[in-house]
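In this view, the complex is presented without one of its protein chains, the others remaining in place.
== subunit A ==
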Amino acid sequence: MAQSSQATGGLESIPALLQRNATLYANKDAYREKEFGIWQRWTWADTEKEIEALALGLINLGVSEGDFVAIIGRNRPYFYWSMVAIQSVGAVPVPVYQDSAAEEMEYILSHCGAQYAIVEDQEQVDKVIDIQEHLHQFKHMIYIDQRGLRKYDHHALHRFVDIQEQGRAAYYEWIDDLKARREKLNYDSTCVMLYTSGTTGKPKGVVLSNRNVIESAKNSSDFDNLNAGDEILAYLPMAWVGDFIFSVGQAYWTGFCVNCPESADTMMTDLREIGPTYYFAPPRVFETQLTSVMIRMEDAGKFKRKMFHHYMAHAKKVGGDILDGKPVGFMDRLKYKIGDFLVYGPLKDTLGFGRVRVGYTAGEAIGPEIFEFYRSLGINLKQLYGQTEATVFITVQPDGEVRADTVGVPAPDVEIKIADNGEIFYRSPGVFVEYYNNPESTASTKDAEGWVATGDAGFFEEKSGHLRIIDRAKDVGKMADGSMFAPKYVENKLKFYPDILEAVLFGNGKDRCVAFINIDLSAVGNWAERNNIAYASYQELAGHPKVLESIQEHVEAVNKSVAEDPMLAGCQIHRFLVLHKELDADDGEMTRTRKVRRVIVAEKFKDLIDALYDGSTTISTTTEVTYEDGRKGSISATLELRDAKVVPVASKVAAE
């Protein structure tokens, strides 16, 4: 590959960037975390000292070059320091989803042969202790929060601050080693290993080099003019590639400040207090926020509600155009300004988006209405398409060319080609090194020339040159009559309704499609409250005839819209049911990033699918559920199966 370290000024590793930032931005905040009700802060100079102490402590503990060190916890400065300290000593950080069940964690720790782990608290310590007997190589664990851990056996268990203290005490013993190890790092050394959540099969360890991370961070920062003055809120899982690129890659490249929330539950308040300038969230977060805004507006006074709806209608008309810099009449601009003063500004501020310069959403398709809502407020929300294997960026939407139904143009330095079956391939400096210990998968994903298969099917729009994604390539199937079956396309249309949380479409190889639906408890629950409908549980609400009726309306509306596309008209939903439980990652029905595992759902609820096809109107079923602590239970229910109206398919009509 042509990239040389010259482009990055000889800065070939994250620890090297840290050294630069500690001089260049010495007194600028690098990290903030809300703790004890106050935003605690660390400048880049402080950060460098903290990381050095930890790195020395790790050498002192016996961490060698090439070792794998697991990181298990929520976004906290300590874990970001750990990442860089681990890199500094030549070892490889492996962040793990902190809500993984014990067996998932066991798989990852034994697959990479981690000898050390840095974890958050008692919960994680207990989890690792539970699986430790299966991990023969495992040596030491370091924890941050000592509550409840005082009485544990501390032979192989250490406090984070103690390791740092030991590092400081052993400064003269190890500092030369540390410097030597740090200087050995270059563009080809491993920066991080991230396990992909895997909608199918076991997770795979994606090895990313410093080249991957720094080049991607550099290109994307240039693309959006990110600079040291930016602020982000780090709240997405640390084991996810996006967080690594934003909170480590881009943060170290540009020197911007990473803010960590007080706890997962205070995210919204913290967001508002920080007011990030650069923000990333999966569509789900935007959806939830919009739902809560709408619910709260319903509860607001009549005057406020009227004003809100009046100005939102105006924003819908011209807001997007103003943001895109398109010509808009003077009166409309004036009215938008007034609206901004009365409604949009305060609303953005409440949502914590008052200062957002660039916002991204990715991971799933976002509902056009949701997308437009935020853009019309003047928030520069854009979409990108990416993968762990690409170090995130494949395509991005440039400013002024933003649409809900495409994912943009190829990111800088990314080449894209589309295979005959529609599958998207890409090649870029961000392309991953390999799947750890899995040459077969590496070979089947990445060819000799460096092209990587995304597994997604899509096409370039001729007019705009933007990429459109249809579905997972392997999920796109054929119906019995040979027409195209693209479940995601239909599911997304359903999910755009606020009261539908999740939908799963079946019909590959069959003559017609059927669907499972999960209602959104907060939206439907609010509706129930408003209409004096009492309910005790998700299950009860999901079975309520009025709920079923409104879901049926949505399904039929979706059928109408699906029928408009002749290619996909066969995917209309003939029958559906509302599931008696929410699909859940703890039950294996979803990945940790909340993508439905189609095959597992199909196997688990086979009786329900059969019933949908055999025409029965009710079915009793029992389902095993797993609680958060790993215990199992079961719920049983009698479900109502409903027929939905479908629009006759045009081609068939013509043939008759």
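Please note the rule applied: a contact is a pair of C-beta atoms (placed from the backbone, for glycine too) under 8 Å apart; a residue touches a chain by one contact, two chains touch by 3 or more; residues count from 1.
The rule is simple: contacts and distances are computed from a predicted model.
What does the UniProt entry say the missing chain is called, choosing from "Amino acid/amide ABC transporter ATP-binding protein 1, HAAT family", "Cytochrome bc1 complex Rieske iron-sulfur subunit", "TatD-related deoxyribonuclease" or "Peptidoglycan D,D-transpeptidase MrdA"?
Result for the unshown chain: "Amino acid/amide ABC transporter ATP-binding protein 1, HAAT family".
Thinking of the whole complex, not just what is shown, which of A:N186, A:T266 or A:S537 touches the missing chain?
Residue touching the chain left out of view: A:T266.
If I consider the whole complex, including the chain that's not displayed, which of A:G10, A:G66 or A:G148 touches that chain?
A:G148
Among A:G37, A:G329, A:G482 or A:P545, single out the residue that touches the unshown chain.
Among A:G37, A:G329, A:G482 or A:P545, only A:G37 touches the chain that is not shown.
Residues of subunit A in contact with the chain that isn't shown?
35-38, 147-148, 150-151, 262-263, 265-266, 269
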